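Read through the structure below, which is laid out as structure tokens, and then see the notes.
Right after this comes chain A.
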Amino acid sequence: MPSFATPLDANTIVDIALLAMLAVIVVAVARTRSLLTAIILTSVYSFISAVWLVVMDAADVSFTEAVVGAGVSTIIALGAILLTRSECSRIPWRETLLPLLLVTVTGGLLVYAALDLPSLGDPSAPANIYVGRLYLQHAEHDIGTPNIVTAVLSSYRGFDTLGETTVIFAAGLGVALLLGFGERALQDTPRPSMAKMAESGQHVVLRVSAKMLIPMISIYAFYVQFHGDLGPGGGFQAGVIMAVAIILHALVFGLQETMESIPPQLARGLSAFGVLLYAGVGVVNLTNGGNFLDYDHLFPRIFEEGLPDSHLVGGHHIWGQHFGILAIELGVFLTVASTMVTIFYAFAGRAPDLSPHGEG
Partner candidate 1 sequence: MSEVVTWIGSSLAVAGALAAIIGSLGVIRFPDFYTRTHAASITDTGAATLMILGLILISGWSVLALKLAIIWAFIMLTSPTAAHALTNAAYGAGERPQLGPWRLFDRDRKEAER
Partner candidate 2 sequence: MSTGETLILATLLLPLFTAGVIRAIGRAEDVRDTITLLAGIALAILCAAMLVRTGEGDAPSLVLAHPLPGLDIAFKLEPLGALFALMSSTLWAVNSLYSFGYMRAKRETNQTRFYMCFALAMAGVMGVAMAGNLFTMFIFYEVLTFATYPLVAHKGDAAARRAGRIYLGILAGASVLLLLPAIIIIYVLAGSTDFVAGGLLVDKAGPATAGLLLALIVFGAAKAALFPVHAWLPNAMVAPAPVSAMLHAVAVVKAGVFVLLKVSGYIFGADLMHANPVTQWLLWLAAATIVIASLVAMTKDEIKARLAWSTIGQLAYITSAALIGGAALTAGGLGMVTHAVGKITLFFGAGVIFAATGVSRVSEMRGLGRRMPLTFGAFLVGSLSVIGLPPFGGMWSKFLLITNAFDAGQPWTAWAMIASSILSTMYLMPIAVYGLLPPTGTQPAAFTLPGGAPRLSLTPIAITATLCLVLFFLAGPIVAFLGPLAGGAR
């Protein structure tokens, strides 16, 4: 095995520059006492890391990081500081000693091991020559989607993705349990919450541009959804983008108006339905004689025999794979979009209750 040295090319230089920026941001987040600043900096961090991810060839991850880290996370965090406070207390230096020790020890251990790892970009590193390579070799035959990340995500490791969807569902559930469904927003007017600033009729500019933007964003979400096979994207990213469109609507036109178009019950129901759809596809495969989530068995054999041969690739039906992935991506889309909306409703619908003992 020839030894490998990381080349000092443009890629590496950009990589180093971006990482240095990230390091600076982390230090800044640690130093600031303003939570607003910290959140904005974190958003910037996500954005820069999204760019870095593109440099690292992780287009799908980059996409996700951009919509989640820089997008939804920031919105949720801003909502949270609106409902709590935006300054944090100064930490006495004595109290930083133990964390410093812990972090130093952990970091030391990490460095100890990291220096033993193969160099960055080594094509013959153990991580890159075994399973990862097998996917590259087999995915197009097994699954038939050019985007191998999508193939792995939704078919090879589709079970992980089911778990991931469940995690999102659980998060929506948890937030709804803790903060409610924004029912307060429906009960009383006027709303002293996040939607406050959008409520007055003055923001003509905002309204007009929102009316133009929201359809564009929605269409883009569907593009990402259905283009996931071919390029970066998929149900998750699409769901978040869709949710962002709805959140934008709520910010500009007021929470109540959004809730009238998309009731919280609907959002909640759809988020459970998405998981059901995903798991249901798996169970359908079971009943048709395959393993769980084996999309080759999505349709009964009899049904498939009538299909033209053009759907056969190397004597292997990718037809089921294709539709299976489509179906589960739809489940992911529904769950993610509606859960994000549910979470937004929960935060936005929670009036800042400043009395020491709030509602239970």
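Assume a residue touches a chain if its C-beta (ideal position, glycine included) is under 8 Å from a C-beta of that chain, and two chains touch if they have at least 3 such contacts; residues count from 1.
Per the selection procedure, all candidates are chains of the complex that A comes from, given by their letters.
This one's a predicted model, so the numbers in the text were calculated from it and none came from an experiment.
Participant: So chain A is shown by itself and the numbered options are 1 or 2; which of them touches it within this complex?
Facilitator: My answer, from the options 1 or 2, is 1.
Participant: For the complex, which residues does chain A have touching candidate 1?
Facilitator: Residue list for chain A touching candidate 1: 197, 202-203, 205-206, 209, 212-213, 216.
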